[in-house]
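Yeah, one chain of the complex is gone here, protein chain that is, but the others are all in their spots.
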Amino acid sequence: MKRIAILAVAFALVLAACNGNSDATTTVPSGTDDTPPPAAMGDLLQTVIDRGSVICGVNEAVPGFGYTDADGNFSGFDIDYCRAVAAAVFGDAEAVTYRALTAQQRFTALQSGEIDVLIRNTTFTASRDGREGATFLTTTFYDGQGMMVRSDSGITSIDDMANLSVCVLSGTTTELNLAARFGDTPFTPLTFDNNDQLQAAFVAGQCDGWTSDKSQLAGVRTNFPESEGGPEALTILDETFSKEPLGPVVADGDSQWAQVVNWVVLATIQGEEWGLTSANVKDYDGDNNEIRRFLGLEVTTDEGTAVFDPGLGLPTDFAVQVISQVGNYGEIFDRNVGPSTPLGLQRGFNAQWTDGGLLYAPPYR
Amino acid sequence: MTTTTIPPSPKAPLHRPVSPSVWMKQNLFSTWYNSLLTVIFGVLIASVIVALIRYLVSIDTEIIRVNLKLYMTGRFPAEQLWRLWAGVFVTTAGVGLFARAIVRTAQMKATTAGLEFDRSTPWDIVRRFWPIGALVVFTLSFTQTITPSLLTLAAAAIGLAAYWLGGGLPAWIIRRSWLIPLVGTTAFYFVLVGYGGVGWDLWQGFFVNIVITIAGISLAFPLGIMLALGRRSSLPVVRYLSVTYIEILRGVPMITLLLFGAFALGFVIPGDVQFSLFLRLLVAITLFQSAYIAEVVRGGLQSVPRGQVEAGQSIGLSPWKTTRYIVLPQALRNMIPALVGQFISLYKDTTLVFIVGLLDLLRAAQVSTAQPEFFAQGLESVVLPFVALYFWAGSYVMSRESRRLERKLGVGVR
Partner (left out) sequence: MTGTEISTGTRSPLWRNVRVIRVALQVMAVVVVFGAIWILGTNLRDELIAKNLPTGFDFLNQPTGVTIADSSFKPSSPVWAALIAGMKNTFALTIVGIPLVTILGTLIGVARLSTNWLVAKAAAVYVETIRNIPPLLIILFVFNVVILPLPAPNDPATPLDWFVISNLKIVGPGFTSSPGAGILLIIVILALVAAVIVGRWRTRYSDQTGEHHHRMLWGLGVFAAIVLVGYVVTGRPVAFSLPVLEGRVITGGFGGLGSYFAVLAALVIYTASHVAEIIRGSILAVPRGQTEAANAIALTGFQRLRFVILPQAFRFALPPMINQYLNFTKNTSLAIAIGFAEITLVTFQLIGNGFPAPQLILLLMGAYLLFTLTISLIANVINRRLQLVTNR
């Protein structure tokens, strides 16, 4: 009995101590102005170069985006962007150390510095940008949340789904959007902490709907086994009920590293706009000065002949390395998620601005 | 390993062979309700056995054959697998040497005490450890090439050779037999990690379950001893601090500690030091286990009669020396069974790392049932029992060994 009393008191003390901390800090107005800059300000690029590899936080279970096979080989759209960063920094696309992360762990890993960059189908939201200490960079994939149901269920819209059950992965924006979409309509949300168990529950009919990013749903649908009716047995509803811009994320506080990763993404987009592919980028010998600047080739102007260096901290030929070793945006897209892959996705929003899409790289000058 | 033969007590009934019909009358149909129970249970058991046979005949073990490497080692780089085999060789060699060292120690003790030494026959060993042997053979039956079987045979041969060579070890090593696991562990780590090997971030599959169990208990042990001594200290402050730590950690589930390791430990660690997930979980598990080990050690300390301490004091030993040379050796001997119990419990609990995203055996099983070629076929009923066998065999053998030790050491018998 005495033991229990001691315990209770001890625990109360710990809680009180934590609250004390909060008092101490909340007196500082908003707490952000006075926060000391992280010690490693601007050092991450050097740290990465010294280490010899980029530590990239990725998904391991979404085919097409981030997936590992039994031998530990990573592949996918997001993985290719990790490789692009390594190609830009080291000239070697293989200089990547992958860290497979769960949805819950990704921001902790970023905040604690366990990873250099997070490329794990992560949605750009304001509170993540603000509250999670993360900096979101150029979106690599414009996705939207959808709902997948069985074709024979007769459901044609989310409004038909009152009182039904919906499977959702916990710790994702999907979960929040789902709650918001249903509002006051009663439904049963079934939250799982990994896709594998969720998939089993969906196949067993425990949930009537499965909500996730449409690209992921498309992947599941294509792979749906013939024994269960094949892809035809599933329907992805037309409604897209959220914007899901996915892109690389770095930790707050190191703008140089942020711009390095950002320009790697932009280089793939710019490369496609100019028709530079992994096959032809090394052979470029044209006289378009814009492209010559972009590829780090000598540019002759009135002031003489020089190689353009925008001062990003990257080698001047980084775009050549990225495009020759990994490819331009279109190549990365087609290789991992495009029409010829099991996912079979169309470009949609993810087309160049010249084709009516949202991909638009700022001028490289 | 010393036994004294007890003459059969005159009261003990002589074992008389009974005919099957008499046996059945006595054990199955002694009263009307016993007969009823026998019939009900007979039907029940028979139907379970029939269902089991049907199940075993019907299942398709293709998923296990394809994913065996994933189950055992996770996504360990294929070109580095030789390192794991080398590690297995180091382990069997170490186990062989260590076993011989223990046998020789027991032999020496028995000789000094003038007792006859009772050596376990190979048959005894087979009888005691058959589930593990059977499991190894069972696992190898799913391999697609002969290489793993040959390498396993080689490992077994190395173990036996080490046991034989252990006979020639100098006496000073035998007296310090703890050196063998220490050197063995170092060698194991070096073989896996040294010269561009595979760091523990990529240790996965069943391998990681084993590593966490052994590392968790070993690392928690010193901390546990300190806590137990603290709990029995005559200094009230030290006592209360130890009690608080032990009881708080024993009051929460291990998963909360794993969550702490996965999500919060990174914030608590000072400076820019970065721990990988594996290491953070290991720290969390060590903190958690030390509270339980402390209770095991406390039980061991309490089993040492007070007279022993007084005897130590009476010959003028300091409190520290009394603890070190008189209390701890006896306590350690007495707590071995409880320690094995804790080992089993951690072995089973290592599956929890799956929840925070480490690819252990159980998680690997789940991943395999979601692969495009296997998913939606109800293969959980094949894969989960398969995984259960690994935990069952290890826990069962250890729990039987612990009971055997308990009987031998006469724990609780005064």
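Couple of notes before you dig in:
To keep things simple, chains are lettered A and B as they appear, and every chain counts its residues starting from 1.
Convention: a residue touches a chain if its C-beta (ideal position, glycine included) is under 8 Å from a C-beta of that chain, and two chains touch if they have at least 3 such contacts.
Source: prediction; values computed, not measured.
Taking the complete complex into account, A:A201 is the one of A:A61, A:A201 or A:I236 that touches the chain left out. When the omitted chain is restored, the residue from A:D252, A:E290, A:D317 or A:D334 that touches it is A:D252. Screening A:D193, A:E239 or A:E290 against the full complex identifies A:D193 as the residue touching the chain left out. Summarising the interface, chain A meets the missing chain with residues 1, 4, 7-8, 11, 14-15, 17-19, 21-26, 31-32, 35-36, 38, 103-104, 107-108, 111-112, 127-128, 130-133, 153, 163-165, 170-172, 175-176, 178-180, 182, 188-193, 197-198, 200-201, 204-208, 251-253.
Where chain B meets the missing chain, the touching residues are 27-28, 30, 34, 37-38, 41-42, 44-45, 234-238, 241, 248, 251-256, 259-260, 263-264, 267-270, 313, 319, 344, 348-349, 351-352, 354-355, 362, 366, 378, 380-381, 384-385, 387-388, 391-392, 395-396, 399.
The rule we apply is simple: only the chains that are shown with their structure count from here on.
By the touch rule above, chain B contacts chain A in their complex via residues 67, 69-70, 74-78, 201-202, 240, 243-244, 247-248, 251, 262-263, 266-267, 272, 274, 276-277, 355-357, 359, 366-367, 369-370, 372, 375-377, 380. Residues 3, 6-7, 10-11, 39-40, 61, 63, 68-72, 99-102, 104-105, 108-109, 111-114, 193-197, 199-200, 203, 223-225, 227-228 of chain A are the ones touching chain B in the complex.
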